[in-house]
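Every protein chain but one is kept in place in this view of the complex.
Moving on to subunit A:
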Amino acid sequence: MKRLLLTAALAATPALAAPTAITGATLMTGQGDAVIANATLIFDNGRITAVGAGLPVPAGATVVEARGRIVTPGIIAAASDVGLSEVNGVRESNDSAARQSAFSAALDMSTAINPRSMHIPVNRLGGITRAVVVPDSASTIFGGQGAVISLSATGPTLTRARAVQYMEMGENGARLAGGSRPAAWAQLANMLAEAQRYAANPALFDRGQDSGSLAKRLDAEALGPVLDGRQALLIHVERASDISEVLKLKGRYPAMRPVLVGAREAWLVAGEIAKAGVPVITHSLYDLPDDFESLAASRNNIGHLQAAGVTVALGALGGIGGTAPFNLPAYAGNAVAQGLVPGGKGLTKGQALAAITANPARIMELADLGTLAVGKRADVVIWDGDPLELQSAPVAVYIDGVTQPMTSRQTELANRYKALGRTDLPLQYPR
């Protein structure tokens, strides 16, 4: 009872939903491969208060009968541009990158997130409840500070502003820094040195700055949380040798929390990555030598990493056409399928689900998200089938315990054009 009161107090901000009990469901909790059959999941005031087989339903609870359904934690997109860009090709609607900006690391994506973006409902219908929203680097190797958002229709949208810093190494980093990998490493070393100098004494920073310094005050300030580990540093890197180089950062900056993004050749150095304790955000479908930093790309990558003990999450990353967060469960399913191929390395279903729930939460240090466990935020999805299957879809989505609308601009369009027959008024009138 004491515990319940405590969690209720903590959850006072996000949600005001009545206690809800989902009963009779099969639970995939995001932890391990064991499922809980005939389970009861209870949440109240936005937090999960009980999880188990055949638990009693508290008096007054809203009961959601879910026999034959599968229930999972809400899906977390470990990297995406949801809410940051409405139409990628329409520049003025796209805040992912700022090529002309004088600033880079300082750019704060939380100032651009649009809670009314049409992509939020579209992805929510796919079971996505949270997204790590990251920029693209455009003016230096640093892209700026990404945010963790909620896809709730009722908000609040910002779960954590300035949760991560994003940067490019490898081929992109080389290009952005002036033309070579050593140039990218020099830019990184310089920016971090300036950040240390700023952190040591902000007031002295401007006076002490020689005219040749390439770090802006705001950028130097923004990199402080990277140095002391308050922000994870997402580093896009693909080639195995670049990955090994990035892993050395841990020795130079002990508090830093680097996270490899992309990492197509990571499997070649999986042991090194595991030893360094560095997590990876990748895609399950990379299997082509897209460029000279990804010659060894294979869909086995993620399976090798998992086997080596690396924490792996799936992101809605570029390089796969049409990639969208709502496809993450199917991408996770593909990681399972890879293990069924002779010579293939894949994930178990539990591991695959964790790669889109528990692991992104762990990487982002979102302690109250990612699994179906008591005390966690009630981000819960009820599915009409195996959540990793292509033809499955959520029948209900809860975020912070609040039941979400199951419509989007897309479903409205489909309903408008479902019947094309001519009537008294054009299709553009309500009917």
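Annotations for the structure displayed:
By definition in this document, contacts are C-beta pairs under 8 Å (C-beta built on N, C-alpha and C of every residue); 3 or more make two chains touch, one makes a residue touch a chain; residues count from 1.
The rule is simple: contacts and distances are computed from a predicted model.
Per its UniProt entry, the chain excluded from the display bears the name "Amidohydrolase", taken from "4Fe-4S dicluster domain-containing protein", "4Fe-4S binding protein", "Amidohydrolase" or "ECF subfamily RNA polymerase sigma-24 subunit".
Checked against the full complex, the candidates A:Asn88, A:Thr111 or A:Ser180 give a single residue touching the omitted chain, namely A:Asn88. The chain omitted from view is touched by exactly one of A:Val51, A:Ile70, A:Met167 or A:Val336, namely A:Val336. Listed for subunit A, the residues touching the missing chain in the whole complex are 86-90, 118-119, 122, 240, 265, 267-268, 285, 287-292, 294-300, 319-322, 324, 326-327, 330, 333-334, 336-338, 340-345, 388-393, 410-411, 413-415, 417-418, 420.
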